[in-house]
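See structure below.
With one protein chain withheld, the remaining protein chains of the complex are depicted in position.
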Amino acid sequence: MTVERNELLDIRTQHDVVRVRQRVRERAVEAGFSLVDQTKIVTAASELARNTLEHGGGGTARIELLADGGRRGVRLICEDRGPGIADIALAMQDGYTSRNGLGLGLGGARRLVSEFDIASRPGEGTRVTITRWK
Amino acid sequence: MEHIPILKMGAFLLVTIQVDMHDQLALTLQDDLTGRIAETGARGVLIDISSLDVVDSFIGRMLANIAAMARVLDAVTVVVGMRPAVAITLVELGLALPGVRTALNVERGMDLLREAVGERLAEASDDGRAE
Partner (left out) sequence: MTAAPASRIPEILRKHEAALLGDWMRRQQEAVSRRRDLISDRELESQSREFLALLRTAAQSDGLEATSTGSGWAAVREMLTGISRSRGLQGFSPSETATFIFSLKPALFDRLREELGKDAAGMFEEVRRADELIDQLGLYTTEVYQKSWEEVIVRQQHDVLELSTPVVKLWDGVLALPMIGTLDSGRTQVVMETLLQRIVETGAQIAILDITGVPTVDTLTAQHLIKTVTAARLMGADCIISGIRPQIAQTIVHLGVALGDVLTKATLADAFATALQRLDLTVVRTSASRR
């Protein structure tokens, strides 16, 4: 598997979240995704990037265009050094809201992508990786 | 601070969202709309999202919040023009948009508003007569 394109963005402001959406859209178009698949990965990206900003106190987003044999995909890795998530299973449930009343949208985001990975420890930050293949 | 314009059309308010909104802009719209409904006594709100190619959980909640707040102020909310890809994604996300009525386009949305408001006027006068 090769990484055809690789871009690292800062997530410090709300405008950065918008920019992550736009960049993921560009990669999805490049990968030849259908309109519905584009919308799904961009929406999932929006959830992740927002979490990184609002829950993680800011962080980074790495956007990759992948090629594996004949198929292409888009990967997003959102990472922060924020408070982390104590109970991941709980956080992944639909309808779960954290202390400040905002749902994490992780369960929903997972349903929109082909591969989903989350690593988080309280006090050590969070890294969520999503991948969608054509 | 940017604001999304809100148009007044008789007893209704019309909002067309054409930009990829950042969160603060969405919150500002929520506040602005609630304020305008209260100040104009509008009976209905029509939100046109036909330009949006992404509606995530934040925007989804914004729409549901607007509908809830409008309801408290005795106004009906109709969201129109949701794109197929957006609808499919929202369903997968598990967002049902409670309290939000929907229509295919602005024209149908206005028909729906007039119908809904007409119903509410009938309900109100029935209550009066029941005394």
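So that you can tell them apart, the chains are marked A and B in the order they are listed, and the count of residues begins at 1 in each.
Assume a contact is a pair of C-beta atoms (placed from the backbone, for glycine too) under 8 Å apart; a residue touches a chain by one contact, two chains touch by 3 or more.
Nothing here was measured: the structure is a model prediction, and the numbers come from that model.
Residue B:80 is the one among B:62, B:80 or B:110 that touches the chain not shown.
Across B:7, B:96 or B:121, the residue that sits in touch with the chain not pictured is B:96.
Within the entire complex, the positions of chain A that touch the omitted partner chain are 2, 36, 69-71. Residues of chain B in touch with the missing chain: 80, 82, 84, 86-88, 90-92, 96-97, 102-105, 108-109, 112.
Everything below uses one rule, namely that only the chains that are shown with their structure count from here on.
Only residues 14-15, 17-18, 21-22, 25, 35-36, 38-40, 42-43, 46-47, 50, 94, 103, 105, 107-109, 111-112 of chain A touch chain B when the two sit together in their complex. Across the interface of their complex, chain A is touched by residues 20-24, 53-58, 84-86, 88-89, 92-95 of chain B.
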